[in-house]
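Here you go, one structure.
All protein chains but one are shown in place.
Chains here go by letter, A and B, matching the order in which they are written, and residues are numbered from 1 within each.
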Amino acid sequence: MAFVEFANLSVVFGSGDALIRAVDNVSFTVEEGEIFGLVGESGCGKSTLLRAFCGLNDNWTGEIIINGTHMKPRREREFYKQVQMVFQDPYASLHPRHTVNTALLEPIKIHRLDKPNERIVNALLVVGLGPNFRFRYPHQLSGGQRQRVAIARALILEPKIILLDEPTSALDVSVQAEILNLFRELHQSQGLTYILVSHDLSVISHLCNRLAVMNNGKLLEQLDVKDLTGNTPKHAYTQELFNASVGYTERLSESAGRLKEGHD
Amino acid sequence: MKGKKTADERSSYKDSWRAWLRAEIAYSPTQARMQRLYFGWLRFIENPMAVIGLAIIVFICLVALFASLIVPGSPTAQELEIRLTSPSAEHWFGMDELGRDVYTRIVHGSRITLLIVLLVAIIAAPVGLAVGTVAGYFGGWIDTILMRTTDVFLSFPGLVLALAFVAALGPGIENAIIAVSLTAWPPIARLARAETLTIRNSDYISAVRIQGASNWRIIFKHISPMCIPSVVVRITLNMAGIILTAAGLGFLGLGAQPPSPEWGAMLSSGRIYMFESWWIAAMPGTAILIASLGFNLFGDGLRDVLDPRDE
Partner (left out) sequence: MASDTDSTGNNLLNVENLSVTFNTHHGTVEAVRDISFTIGREKVGIVGESGSGKTVTGRSILRLTPKMASVTARRLEFGGIDLCRATERQMREVRGKQISMIMQDPKFSLNPVRKVGKQIREAFLIHRKVSKTEARERTMDMLNAVQIRDPKRVYNLYPHEVSGGMGQRIMIAMMLIPDPNLIIADEPTSALDVTVRMQVLRILDDLVSEKGLGLMFISHDLNLVATFCDRVLIMYAGRIVESCRASELHQAEHPYTRGLLDSLPKINERREVLPILKRDPAWLEPATAS
């Protein structure tokens, strides 16, 4: 039995002419301890899917099954100790008026956990930040430091599944490497399961073993990461994404973009 | 005792405070907050107009606080023989129609003005903040009900609304304060709602939602702090209007009752004597002007410092 299963998940916004199928009948599974990648460009539904999964969005249809339990639209508080999320923009995911300490204390208070001090100090250590960072405000931190705080915050409740929504796309190249390494390390030391969403195939191929490609709300295909570079036949769109991530070349770019912006 | 320290010790004491405020690393929540205030203060004092506004407010506060020390006499004592005398060396602002020293009355009247302004702010700001954040966060019918109520209040001109309430409740300073508060909260609610609508979709709010925070916790601890700067600025800028509305009520005899030295009431009773004894109306009028100006300048300066978008 898979650890996480999505079955016929759909998220629909609006109605009538303005109906948008943000997520259209998506099904896939994730094994325990796996790092599963979800690739697609903006508007493909990957972030909407994550939000439906973690309970931020409750107008979905279909099935979300975690460890055998079927999820209802309204989550119970215990759920949040199982699933947490790290957001894309480190400049927007920390409350500007709260210190790091307050941000880390919040989940502890909400769930009435014991030993708050120890938990906070430990969480900061685990993500590579020392106790000096405890009483800083977000604007005093760099992008990489903020993202580390966001990761510490996600880890405080000791979840089993962490959703990563483009966690490094807003970071500098050198910082991205550090954060990716941190994710790898935490995955191994804490036995976590990740669902990693990104538009960057190189990040996905670095961390994940399996991935799914989404476009326009639909899941186009699932493949192993090693199939990306190999000669196994892929969906045309997947090939497009792959070509684009290699870099700019005049010939190939003629066909690029047509599949994305067909309505030019 | 500080006085017994040498000049060196005193300056190193000041230096260590400054070092604490400018330290790279904060070691406690208090230090973090103090540092933030310190840098906010530095930005504030860059603006000369704002500093002038603050100075005016501080001046009025000091006058109100030490009123009895500044003017030994009573604001209601009458010396009828010298009524209506013009400003002179012994009576700087002259005497009014009942032989009371205008200067003494202005100084004591500052207490009433400040009291009104403070109480209105304390009542209107939290009410407006609460209504606005709840409406903005929940949306739907809660939003509709709260905002239509706000609209009803907003559609009346301030003074008319205050008049209606005072007419129903009866004249007097306490009722005047309640009446003015009722006119002051709707714009705050509108403002808080607008801010909440922007903030509620932020990632940091989503982050705390997926920690399992209850709606009330989110509104109180996460959304309200973000609205407070604009609410504070708005209420400070509205204080001029509050002073004027209260003065208007006083002018109409519906605020503080005689012989209370409320500035608006003084203005009203001085009206008839305006051509021969201009000082009876001009002095309280100028006092109202300066107080309003002070709050306006201060509020402007606050806005420049507190704009959260800067960070």
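Just so we're on the same page, a contact is a pair of C-beta atoms (placed from the backbone, for glycine too) under 8 Å apart; a residue touches a chain by one contact, two chains touch by 3 or more.
In this text, all values refer to a predicted model and were calculated from it rather than measured experimentally.
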{"item": "Contact footprint on chain A, counting only the chain that is left out", "value": "41-42, 143, 172-178, 180-181, 184, 199-203, 205-206, 225, 228-229, 240-250, 252-254, 256-261, 264"}
{"item": "On chain B, residues whose C-beta touches the chain left out of the figure", "value": "39, 42-43"}
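Here, only the chains that are shown with their structure count from here on.
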{"item": "Of chain A, residues touching chain B in the complex", "value": "51, 54-56, 77, 79-80, 83-85, 87-89, 92-99, 101-102, 106-107, 110-111, 132, 135-139, 150, 153, 157"}
{"item": "Touching residues (chain side chain B, partner chain A) in the complex", "value": "25-29, 31-32, 36, 202-204, 206-213, 217, 221-222, 225-226, 308, 311"}
